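With one protein chain held back, the other chains of the complex are shown just where they sit.
Presenting chain A:
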Amino acid sequence: MTLLSVRDLRIGFGNTQAVDGLSFDLEAGGALGIVGESGSGKSATALALLGLHGEARIEGSIDFDGLELTSASEDQLRAIRGAGIAMVFQEPLTALSPFHRVGDQIAEVYRLHTGATRKAARERAVEVLRQVHIADPERRARAYPHEFSGGMRQRALIAMALACNPRLIVADEPTTALDVTVQAQILDLLDEVRTATGAALLLISHDLGVVAGSTDDVIVMRRGAVVEAGATDQVLVTPRAAYTKDLLAAVPKPSPARVIQGGPLLRVSGVSKRFRKFTAVDDVTLDVREGETLGIVGESGAGKTTLSRMMVGLIPPDRGSITLAGADIARRRGRSVQMVFQDPMSSLNPRRTVGESIADPLRLLGELAPRVTIEALLVRVGLAPSHYDSYPHQLSGGMRQRVGIARALAPSPRLIVCDEPVSSLDVTTQAQVLALLEDIRLERELTMVFVTHDLAVLRQIADRVVVMHDGAVAEMGDVASVYDQPQHAYTKELLAAIPVADPLEARRRRALRRAGLDGAGLDAEPLGATQIE
(Lines give C-alpha, C1' and ligand atoms only; values in the text may rest on other atoms or scores of the structure.)
Protein backbone atom coordinates (compact mmCIF):
# COMPACT_ATOMS: atom_id res chain seq x y z
CA MET A 1 0.00 0.00 0.00
CA THR A 2 1.34 3.43 -0.92
CA LEU A 3 1.75 5.65 2.13
CA LEU A 4 3.32 8.71 0.57
CA SER A 5 2.95 9.70 -3.02
CA VAL A 6 4.74 12.76 -4.36
CA ARG A 7 3.93 13.91 -7.89
CA ASP A 8 5.79 16.56 -9.87
CA LEU A 9 6.77 18.52 -6.77
CA ARG A 10 8.22 21.97 -7.43
CA ILE A 11 9.53 24.22 -4.69
CA GLY A 12 10.82 27.70 -5.43
CA PHE A 13 12.44 30.39 -3.32
CA GLY A 14 12.50 33.76 -5.03
CA ASN A 15 14.20 33.20 -8.36
CA THR A 16 15.70 29.83 -7.56
CA GLN A 17 13.96 26.53 -8.07
CA ALA A 18 15.03 24.31 -5.16
CA VAL A 19 13.04 21.29 -6.33
CA ASP A 20 12.00 20.91 -9.94
CA GLY A 21 9.59 18.10 -10.70
CA LEU A 22 10.19 15.43 -8.08
CA SER A 23 7.98 12.32 -8.06
CA PHE A 24 8.22 9.23 -5.90
CA ASP A 25 6.14 6.72 -3.98
CA LEU A 26 6.89 5.28 -0.57
CA GLU A 27 5.17 2.10 0.57
CA ALA A 28 3.96 1.74 4.14
CA GLY A 29 6.87 0.35 6.13
CA GLY A 30 9.28 0.92 3.26
CA ALA A 31 12.58 2.79 3.30
CA LEU A 32 13.53 5.35 0.68
CA GLY A 33 16.78 7.26 0.49
CA ILE A 34 17.25 10.66 -1.12
CA VAL A 35 20.89 11.38 -1.91
CA GLY A 36 22.40 14.59 -3.18
CA GLU A 37 24.99 17.22 -2.49
CA SER A 38 24.26 20.60 -0.97
CA GLY A 39 21.80 22.56 -3.07
CA SER A 40 20.19 19.45 -4.49
CA GLY A 41 16.82 20.26 -2.92
CA LYS A 42 16.64 17.28 -0.60
CA SER A 43 16.11 19.23 2.62
CA ALA A 44 13.54 21.52 0.98
CA THR A 45 11.63 18.37 0.04
CA ALA A 46 11.67 17.13 3.63
CA LEU A 47 10.34 20.43 4.97
CA ALA A 48 7.64 20.60 2.29
CA LEU A 49 6.31 17.20 3.42
CA LEU A 50 5.40 18.80 6.74
CA GLY A 51 4.21 22.06 5.25
CA LEU A 52 7.19 23.80 6.83
CA HIS A 53 8.51 25.31 3.62
CA GLY A 54 7.68 28.80 4.88
CA GLU A 55 7.41 31.36 2.15
CA ALA A 56 8.53 29.06 -0.63
CA ARG A 57 6.23 28.52 -3.60
CA ILE A 58 5.05 24.97 -3.86
CA GLU A 59 3.43 23.16 -6.78
CA GLY A 60 2.53 19.56 -7.51
CA SER A 61 1.03 17.06 -5.16
CA ILE A 62 2.02 15.38 -1.89
CA ASP A 63 -0.44 12.67 -0.94
CA PHE A 64 0.07 11.26 2.53
CA ASP A 65 -2.26 8.42 3.41
CA GLY A 66 -5.07 9.90 1.34
CA LEU A 67 -4.62 13.52 2.44
CA GLU A 68 -3.33 16.09 -0.02
CA LEU A 69 -0.73 17.99 2.04
CA THR A 70 -0.14 20.86 -0.35
CA SER A 71 -3.72 22.04 0.10
CA ALA A 72 -4.28 20.86 3.68
CA SER A 73 -5.28 23.41 6.32
CA GLU A 74 -2.83 24.47 9.03
CA ASP A 75 -4.83 22.46 11.59
CA GLN A 76 -4.74 19.33 9.45
CA LEU A 77 -1.00 19.74 8.96
CA ARG A 78 -0.41 20.29 12.65
CA ALA A 79 -2.27 17.09 13.47
CA ILE A 80 -0.01 15.19 11.08
CA ARG A 81 3.26 16.72 12.25
CA GLY A 82 4.77 14.41 14.82
CA ALA A 83 1.82 12.01 14.82
CA GLY A 84 1.65 10.98 11.16
CA ILE A 85 5.03 12.17 9.90
CA ALA A 86 7.84 12.60 12.42
CA MET A 87 11.04 14.37 11.60
CA VAL A 88 14.58 13.68 12.80
CA PHE A 89 16.81 16.67 12.13
CA GLN A 90 20.45 17.05 11.33
CA GLU A 91 21.81 19.04 14.25
CA PRO A 92 21.28 17.15 17.49
CA LEU A 93 23.12 19.93 19.31
CA THR A 94 20.48 22.54 18.57
CA ALA A 95 17.39 20.59 17.57
CA LEU A 96 16.10 20.24 21.13
CA SER A 97 15.02 23.17 23.26
CA PRO A 98 17.81 24.08 25.70
CA PHE A 99 15.26 25.34 28.24
CA HIS A 100 13.25 22.16 28.74
CA ARG A 101 14.04 18.71 30.07
CA VAL A 102 14.38 16.01 27.43
CA GLY A 103 11.54 13.93 28.86
CA ASP A 104 9.25 16.94 29.06
CA GLN A 105 9.85 17.78 25.41
CA ILE A 106 8.89 14.27 24.36
CA ALA A 107 5.92 14.22 26.73
CA GLU A 108 4.72 17.58 25.39
CA VAL A 109 4.50 16.18 21.86
CA TYR A 110 2.77 13.02 23.05
CA ARG A 111 0.19 14.91 25.10
CA LEU A 112 -0.48 17.31 22.28
CA HIS A 113 -1.39 14.56 19.84
CA THR A 114 -3.03 12.03 22.13
CA GLY A 115 -4.49 14.17 24.91
CA ALA A 116 -2.91 11.84 27.43
CA THR A 117 -2.52 12.80 31.09
CA ARG A 118 0.74 14.32 32.26
CA LYS A 119 1.62 11.12 34.04
CA ALA A 120 0.91 8.91 31.04
CA ALA A 121 2.92 11.26 28.80
CA ARG A 122 5.90 11.14 31.15
CA GLU A 123 5.72 7.36 31.17
CA ARG A 124 5.57 7.30 27.39
CA ALA A 125 8.66 9.54 27.24
CA VAL A 126 10.59 7.13 29.44
CA GLU A 127 9.32 4.20 27.39
CA VAL A 128 10.53 5.63 24.06
CA LEU A 129 13.84 6.70 25.58
CA ARG A 130 14.28 3.10 26.65
CA GLN A 131 13.34 1.96 23.16
CA VAL A 132 16.20 3.99 21.69
CA HIS A 133 18.59 2.40 24.21
CA ILE A 134 19.18 5.37 26.48
CA ALA A 135 20.54 3.88 29.67
CA ASP A 136 18.64 4.72 32.87
CA PRO A 137 15.80 6.45 31.00
CA GLU A 138 13.87 7.50 34.12
CA ARG A 139 16.78 9.65 35.25
CA ARG A 140 17.80 10.79 31.76
CA ALA A 141 14.27 12.00 31.03
CA ARG A 142 14.81 14.65 33.69
CA ALA A 143 18.09 15.85 32.16
CA TYR A 144 18.49 18.87 29.90
CA PRO A 145 19.77 18.41 26.33
CA HIS A 146 23.14 20.00 27.15
CA GLU A 147 23.74 17.19 29.61
CA PHE A 148 23.53 14.66 26.75
CA SER A 149 26.28 13.71 24.31
CA GLY A 150 25.70 14.26 20.60
CA GLY A 151 24.75 10.64 20.01
CA MET A 152 22.37 10.62 22.98
CA ARG A 153 20.68 13.77 21.76
CA GLN A 154 20.13 12.18 18.37
CA ARG A 155 18.68 9.14 20.14
CA ALA A 156 16.42 11.46 22.12
CA LEU A 157 15.22 13.04 18.88
CA ILE A 158 14.47 9.62 17.48
CA ALA A 159 12.61 8.82 20.70
CA MET A 160 10.57 11.99 20.17
CA ALA A 161 9.83 10.82 16.62
CA LEU A 162 8.63 7.47 17.96
CA ALA A 163 6.46 8.91 20.72
CA CYS A 164 3.23 9.08 18.72
CA ASN A 165 3.76 5.97 16.60
CA PRO A 166 4.09 7.87 13.28
CA ARG A 167 3.58 6.05 10.00
CA LEU A 168 6.51 7.84 8.42
CA ILE A 169 9.84 8.96 9.88
CA VAL A 170 11.73 11.55 7.86
CA ALA A 171 15.40 11.69 8.81
CA ASP A 172 17.26 14.63 7.28
CA GLU A 173 21.03 14.05 7.52
CA PRO A 174 20.50 12.36 10.89
CA THR A 175 24.15 11.40 11.33
CA THR A 176 26.11 14.18 9.66
CA ALA A 177 27.30 15.84 12.87
CA LEU A 178 28.19 12.57 14.57
CA ASP A 179 31.30 10.45 14.98
CA VAL A 180 31.60 7.44 12.74
CA THR A 181 30.89 4.81 15.41
CA VAL A 182 27.95 6.84 16.71
CA GLN A 183 26.76 7.29 13.13
CA ALA A 184 26.68 3.53 12.70
CA GLN A 185 24.76 3.14 15.96
CA ILE A 186 22.16 5.74 14.96
CA LEU A 187 21.67 4.19 11.51
CA ASP A 188 21.32 0.77 13.11
CA LEU A 189 18.80 2.26 15.53
CA LEU A 190 16.72 3.83 12.75
CA ASP A 191 16.70 0.49 10.96
CA GLU A 192 15.73 -1.34 14.14
CA VAL A 193 12.98 1.17 14.93
CA ARG A 194 11.55 0.80 11.45
CA THR A 195 11.37 -2.95 11.81
CA ALA A 196 9.92 -2.74 15.31
CA THR A 197 7.23 -0.12 14.68
CA GLY A 198 6.44 -0.66 11.02
CA ALA A 199 6.96 3.01 10.23
CA ALA A 200 8.23 3.94 6.80
CA LEU A 201 11.58 5.73 6.59
CA LEU A 202 12.60 8.57 4.32
CA LEU A 203 16.34 8.93 4.78
CA ILE A 204 17.98 12.02 3.39
CA SER A 205 21.75 12.24 3.16
CA HIS A 206 24.67 13.51 1.16
CA ASP A 207 26.47 10.26 1.94
CA LEU A 208 25.89 7.24 -0.25
CA GLY A 209 27.25 5.06 2.52
CA VAL A 210 24.50 6.23 4.85
CA VAL A 211 21.63 5.22 2.58
CA ALA A 212 23.26 2.07 1.23
CA GLY A 213 22.50 -0.20 4.14
CA SER A 214 19.29 1.39 5.37
CA THR A 215 17.02 1.81 2.35
CA ASP A 216 15.18 -0.32 -0.22
CA ASP A 217 14.99 2.38 -2.86
CA VAL A 218 17.04 5.45 -3.56
CA ILE A 219 16.64 8.72 -5.45
CA VAL A 220 19.73 10.63 -6.54
CA MET A 221 19.05 14.35 -6.80
CA ARG A 222 21.06 17.17 -8.27
CA ARG A 223 20.07 20.84 -8.44
CA GLY A 224 16.45 20.09 -7.67
CA ALA A 225 15.96 17.38 -10.25
CA VAL A 226 16.02 13.60 -10.09
CA VAL A 227 19.12 12.17 -11.73
CA GLU A 228 18.42 8.54 -11.09
CA ALA A 229 15.93 6.50 -9.10
CA GLY A 230 15.48 2.82 -8.42
CA ALA A 231 16.20 -0.01 -6.06
CA THR A 232 19.16 0.80 -3.82
CA ASP A 233 20.88 -2.46 -4.74
CA GLN A 234 20.69 -1.58 -8.36
CA VAL A 235 21.43 2.18 -8.33
CA LEU A 236 24.49 1.94 -6.11
CA VAL A 237 25.93 -1.17 -7.73
CA THR A 238 25.12 -0.61 -11.41
CA PRO A 239 24.43 3.11 -11.74
CA ARG A 240 23.19 4.39 -15.08
CA ALA A 241 23.43 8.15 -14.71
CA ALA A 242 26.83 9.79 -15.14
CA TYR A 243 26.31 11.87 -11.99
CA THR A 244 25.65 8.80 -9.85
CA LYS A 245 28.82 7.28 -11.22
CA ASP A 246 30.68 10.50 -10.36
CA LEU A 247 29.31 10.43 -6.85
CA LEU A 248 30.36 6.83 -6.38
CA ALA A 249 33.76 7.52 -7.90
CA ALA A 250 34.26 10.42 -5.53
CA VAL A 251 33.92 8.10 -2.56
CA PRO A 252 37.48 7.77 -1.28
CA LYS A 253 39.16 4.50 -2.16
CA PRO A 254 42.50 2.94 -1.34
CA SER A 255 45.47 4.05 -3.40
CA PRO A 256 48.51 1.88 -4.13
CA ALA A 257 51.09 1.72 -1.36
CA ARG A 258 54.25 3.83 -1.67
CA VAL A 259 57.61 3.18 -0.19
CA ILE A 260 58.85 6.08 1.93
CA GLN A 261 62.60 6.32 2.26
CA GLY A 262 62.88 9.51 4.31
CA GLY A 263 64.15 9.71 7.85
CA PRO A 264 62.15 11.29 10.64
CA LEU A 265 61.39 14.98 10.03
CA LEU A 266 59.09 15.72 12.94
CA ARG A 267 59.59 13.83 16.18
CA VAL A 268 56.92 13.80 18.82
CA SER A 269 58.18 12.15 22.02
CA GLY A 270 56.28 11.57 25.23
CA VAL A 271 53.93 14.50 24.63
CA SER A 272 51.00 15.19 26.99
CA LYS A 273 48.56 18.05 27.24
CA ARG A 274 45.91 18.68 29.87
CA PHE A 275 43.12 21.22 29.89
CA ARG A 276 42.02 21.67 33.49
CA LYS A 277 41.07 18.14 34.54
CA PHE A 278 40.75 16.80 31.02
CA THR A 279 43.72 15.00 29.52
CA ALA A 280 43.51 15.79 25.83
CA VAL A 281 46.76 14.14 24.77
CA ASP A 282 48.36 11.47 26.90
CA ASP A 283 52.00 10.45 26.37
CA VAL A 284 52.09 10.32 22.57
CA THR A 285 55.27 9.34 20.78
CA LEU A 286 55.49 9.23 17.00
CA ASP A 287 57.67 10.22 14.05
CA VAL A 288 56.65 11.88 10.83
CA ARG A 289 59.00 10.71 8.12
CA GLU A 290 60.25 13.05 5.45
CA GLY A 291 58.06 12.82 2.35
CA GLU A 292 55.27 10.72 3.82
CA THR A 293 51.66 11.45 4.55
CA LEU A 294 50.86 10.49 8.11
CA GLY A 295 47.19 10.10 8.87
CA ILE A 296 45.85 10.69 12.36
CA VAL A 297 42.37 9.33 12.89
CA GLY A 298 40.05 9.34 15.86
CA GLU A 299 36.64 10.52 17.00
CA SER A 300 35.79 13.79 18.67
CA GLY A 301 37.63 14.11 21.95
CA ALA A 302 40.35 11.71 20.87
CA GLY A 303 42.94 14.49 21.10
CA LYS A 304 43.82 14.67 17.43
CA THR A 305 43.22 18.40 17.03
CA THR A 306 45.21 19.19 20.19
CA LEU A 307 48.05 17.01 18.92
CA SER A 308 48.02 18.67 15.51
CA ARG A 309 48.13 22.13 17.08
CA MET A 310 51.09 21.14 19.18
CA MET A 311 52.78 19.80 16.05
CA VAL A 312 52.77 23.28 14.49
CA GLY A 313 53.72 24.97 17.78
CA LEU A 314 50.36 26.69 18.26
CA ILE A 315 50.08 25.36 21.79
CA PRO A 316 52.98 24.11 23.91
CA PRO A 317 52.90 20.57 25.31
CA ASP A 318 52.80 20.14 29.10
CA ARG A 319 55.29 17.32 28.94
CA GLY A 320 57.50 15.83 26.25
CA SER A 321 59.12 17.43 23.24
CA ILE A 322 58.33 18.06 19.60
CA THR A 323 61.25 18.67 17.28
CA LEU A 324 61.45 19.43 13.59
CA ALA A 325 64.72 18.40 11.99
CA GLY A 326 66.30 18.44 15.42
CA ALA A 327 65.11 21.88 16.60
CA ASP A 328 62.31 22.61 19.03
CA ILE A 329 59.12 23.25 17.09
CA ALA A 330 58.36 26.44 19.02
CA ARG A 331 61.37 28.09 17.33
CA ARG A 332 60.65 26.73 13.87
CA ARG A 333 57.12 28.01 13.65
CA GLY A 334 55.93 29.62 10.43
CA ARG A 335 58.82 28.98 8.12
CA SER A 336 58.89 25.19 8.07
CA VAL A 337 55.49 24.13 9.33
CA GLN A 338 52.08 25.37 8.27
CA MET A 339 48.55 24.33 9.03
CA VAL A 340 45.38 23.95 7.01
CA PHE A 341 42.38 24.39 9.28
CA GLN A 342 39.11 22.54 9.40
CA ASP A 343 36.62 25.30 8.81
CA PRO A 344 37.78 27.61 6.02
CA MET A 345 34.97 30.05 6.74
CA SER A 346 35.95 30.79 10.31
CA SER A 347 39.71 30.46 9.84
CA LEU A 348 39.82 33.26 7.27
CA ASN A 349 39.35 36.84 8.37
CA PRO A 350 35.99 37.84 6.86
CA ARG A 351 37.06 41.49 6.58
CA ARG A 352 40.25 40.86 4.64
CA THR A 353 40.52 39.93 1.01
CA VAL A 354 41.65 36.44 0.15
CA GLY A 355 44.95 37.73 -1.25
CA GLU A 356 45.76 39.63 1.93
CA SER A 357 45.06 36.55 4.02
CA ILE A 358 47.38 34.45 1.90
CA ALA A 359 50.10 37.10 2.09
CA ASP A 360 49.86 37.33 5.89
CA PRO A 361 52.17 34.44 6.83
CA LEU A 362 54.86 35.81 4.49
CA ARG A 363 54.60 39.29 5.95
CA LEU A 364 54.76 37.88 9.44
CA LEU A 365 58.11 36.37 8.50
CA GLY A 366 59.22 39.80 7.37
CA GLU A 367 59.19 38.95 3.69
CA LEU A 368 57.77 40.78 0.75
CA ALA A 369 54.56 39.34 -0.57
CA PRO A 370 54.15 40.84 -4.03
CA ARG A 371 50.81 40.43 -5.69
CA VAL A 372 52.22 38.27 -8.49
CA THR A 373 53.50 35.70 -6.01
CA ILE A 374 50.12 35.45 -4.33
CA GLU A 375 48.32 35.29 -7.67
CA ALA A 376 50.59 32.46 -8.75
CA LEU A 377 49.65 30.59 -5.58
CA LEU A 378 45.95 31.20 -6.26
CA VAL A 379 46.38 29.73 -9.72
CA ARG A 380 48.30 26.78 -8.29
CA VAL A 381 45.41 25.85 -6.01
CA GLY A 382 42.93 26.10 -8.87
CA LEU A 383 41.59 29.60 -8.35
CA ALA A 384 41.83 32.65 -10.60
CA PRO A 385 44.25 35.58 -10.05
CA SER A 386 41.22 37.84 -9.76
CA HIS A 387 40.23 36.01 -6.56
CA TYR A 388 42.95 38.07 -4.84
CA ASP A 389 40.37 40.78 -4.22
CA SER A 390 37.50 38.51 -3.21
CA TYR A 391 36.27 38.17 0.34
CA PRO A 392 35.79 34.73 1.91
CA HIS A 393 31.99 34.96 1.91
CA GLN A 394 31.98 35.39 -1.86
CA LEU A 395 33.56 31.96 -2.34
CA SER A 396 32.13 28.45 -2.05
CA GLY A 397 33.27 26.04 0.67
CA GLY A 398 35.64 24.22 -1.67
CA MET A 399 37.14 27.47 -2.93
CA ARG A 400 37.67 28.71 0.62
CA GLN A 401 39.53 25.55 1.49
CA ARG A 402 41.72 26.10 -1.57
CA VAL A 403 42.51 29.54 -0.16
CA GLY A 404 43.39 27.88 3.16
CA ILE A 405 45.80 25.59 1.30
CA ALA A 406 47.34 28.51 -0.60
CA ARG A 407 47.89 30.35 2.67
CA ALA A 408 49.64 27.33 4.15
CA LEU A 409 51.83 27.02 1.04
CA ALA A 410 52.83 30.69 0.95
CA PRO A 411 55.98 30.46 3.11
CA SER A 412 57.09 27.23 1.30
CA PRO A 413 56.94 24.98 4.36
CA ARG A 414 58.46 21.49 4.55
CA LEU A 415 55.56 20.11 6.56
CA ILE A 416 51.85 20.82 6.32
CA VAL A 417 49.45 19.74 9.04
CA CYS A 418 45.88 19.48 7.77
CA ASP A 419 43.18 19.34 10.45
CA GLU A 420 39.99 17.88 8.96
CA PRO A 421 40.51 19.85 5.72
CA VAL A 422 37.68 18.23 3.78
CA SER A 423 35.13 17.27 6.41
CA SER A 424 32.81 20.20 5.72
CA LEU A 425 32.79 19.68 1.95
CA ASP A 426 30.48 17.82 -0.43
CA VAL A 427 31.80 14.49 -1.60
CA THR A 428 32.73 15.59 -5.15
CA THR A 429 34.39 18.78 -3.85
CA GLN A 430 36.15 16.70 -1.23
CA ALA A 431 37.59 14.48 -3.94
CA GLN A 432 38.87 17.53 -5.83
CA VAL A 433 40.52 19.08 -2.78
CA LEU A 434 42.13 15.76 -1.86
CA ALA A 435 43.48 15.45 -5.40
CA LEU A 436 44.87 18.98 -5.18
CA LEU A 437 46.62 18.24 -1.88
CA GLU A 438 48.15 15.10 -3.33
CA ASP A 439 49.35 16.99 -6.45
CA ILE A 440 50.96 19.72 -4.41
CA ARG A 441 52.55 17.25 -2.04
CA LEU A 442 54.23 15.47 -4.94
CA GLU A 443 55.23 18.65 -6.72
CA ARG A 444 56.77 20.33 -3.68
CA GLU A 445 58.02 17.14 -2.03
CA LEU A 446 56.06 18.05 1.06
CA THR A 447 55.60 16.04 4.18
CA MET A 448 52.01 15.97 5.33
CA VAL A 449 50.12 15.18 8.52
CA PHE A 450 46.47 14.60 7.77
CA VAL A 451 44.06 14.66 10.69
CA THR A 452 40.55 13.32 10.12
CA HIS A 453 37.70 11.34 11.58
CA ASP A 454 37.07 9.80 8.18
CA LEU A 455 38.80 6.46 7.77
CA ALA A 456 37.89 6.19 4.11
CA VAL A 457 39.56 9.51 3.26
CA LEU A 458 42.63 8.49 5.18
CA ARG A 459 42.92 5.20 3.40
CA GLN A 460 43.11 7.05 0.12
CA ILE A 461 45.63 9.69 1.12
CA ALA A 462 47.85 8.37 3.91
CA ASP A 463 50.94 6.17 3.91
CA ARG A 464 50.84 5.43 7.60
CA VAL A 465 48.01 5.73 10.08
CA VAL A 466 47.90 6.64 13.75
CA VAL A 467 44.64 5.68 15.46
CA MET A 468 43.98 7.86 18.49
CA HIS A 469 41.59 7.03 21.29
CA ASP A 470 41.10 9.00 24.51
CA GLY A 471 44.24 11.05 23.93
CA ALA A 472 46.55 8.09 23.40
CA VAL A 473 47.78 6.19 20.38
CA ALA A 474 45.72 3.03 20.08
CA GLU A 475 47.42 1.72 17.01
CA MET A 476 50.02 2.86 14.50
CA GLY A 477 51.24 1.33 11.27
CA ASP A 478 51.13 1.20 7.48
CA VAL A 479 47.75 1.85 5.95
CA ALA A 480 47.45 -1.64 4.55
CA SER A 481 48.26 -3.40 7.80
CA VAL A 482 46.07 -1.21 10.01
CA TYR A 483 43.08 -1.47 7.69
CA ASP A 484 43.47 -5.13 6.83
CA GLN A 485 44.71 -6.55 10.11
CA PRO A 486 43.68 -4.16 12.84
CA GLN A 487 45.08 -5.26 16.19
CA HIS A 488 43.36 -2.92 18.61
CA ALA A 489 39.69 -3.45 19.50
CA TYR A 490 38.96 0.23 18.99
CA THR A 491 40.39 0.18 15.48
CA LYS A 492 38.19 -2.78 14.66
CA GLU A 493 35.18 -0.93 15.97
CA LEU A 494 36.01 2.15 13.89
CA LEU A 495 36.51 0.12 10.74
CA ALA A 496 33.24 -1.75 11.26
CA ALA A 497 31.43 1.55 11.50
CA ILE A 498 32.61 3.03 8.19
CA PRO A 499 29.57 3.56 5.98
CA VAL A 500 30.00 1.74 2.71
CA ALA A 501 28.23 2.55 -0.51
CA ASP A 502 27.76 -1.13 -1.37
CA PRO A 503 24.31 -2.13 -0.09
CA LEU A 504 25.16 -5.79 0.39
CA GLU A 505 28.34 -5.03 2.26
CA ALA A 506 26.53 -2.40 4.35
CA ARG A 507 23.93 -4.95 5.40
CA ARG A 508 26.59 -7.55 6.12
CA ARG A 509 28.36 -5.08 8.41
CA ARG A 510 25.16 -4.19 10.19
CA ALA A 511 24.57 -7.86 10.84
CA LEU A 512 28.10 -8.12 12.16
CA ARG A 513 27.64 -5.11 14.43
CA ARG A 514 24.42 -6.57 15.75
CA ALA A 515 26.12 -9.89 16.36
CA GLY A 516 28.83 -8.12 18.33
CA LEU A 517 32.14 -6.99 17.08
CA ASP A 518 33.68 -10.44 16.58
CA GLY A 519 35.75 -10.38 13.44
CA ALA A 520 34.17 -7.14 12.23
CA GLY A 521 36.45 -4.74 10.47
CA LEU A 522 38.79 -7.46 9.32
CA ASP A 523 37.51 -6.92 5.85
CA ALA A 524 37.29 -3.22 5.27
CA GLU A 525 38.17 -3.56 1.63
CA PRO A 526 35.01 -2.98 -0.42
CA LEU A 527 34.10 0.66 -0.64
CA GLY A 528 31.42 0.18 -3.23
CA ALA A 529 33.18 1.94 -6.02
CA THR A 530 35.88 -0.67 -6.37
CA GLN A 531 33.34 -3.23 -7.47
CA ILE A 532 31.68 -1.00 -9.99
CA GLU A 533 34.74 -0.23 -12.01
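Here, contacts are C-beta pairs under 8 Å (C-beta built on N, C-alpha and C of every residue); 3 or more make two chains touch, one makes a residue touch a chain; residues count from 1.
In this text, contacts and distances are computed from a predicted model.
Note on the omitted subunit: UniProt lists it as "ABC transporter permease", one of the names in "Transketolase", "ABC transporter permease", "Glycosyl hydrolase" or "Heterodisulfide reductase subunit B". Screening A:Asp20, A:Glu37, A:Glu108 or A:Asp179 for touch with the missing chain picks out A:Glu108. Check A:Ala56, A:Ala72 or A:Ala95 against the missing chain and you find that the one touching it is A:Ala95.
Here the missing chain is touched by one residue of A:Phe24, A:Tyr144 or A:Tyr243, and it is A:Tyr144. When you scan A:Leu26, A:Met87 or A:Val218 for touch with the missing chain, the hit is A:Met87.
Residues touching the missing chain, restricted to chain A, are 50, 52, 77-83, 86-87, 89, 91, 94-100, 108-109, 112-113, 144, 146, 157, 160 (touch as defined at the top).
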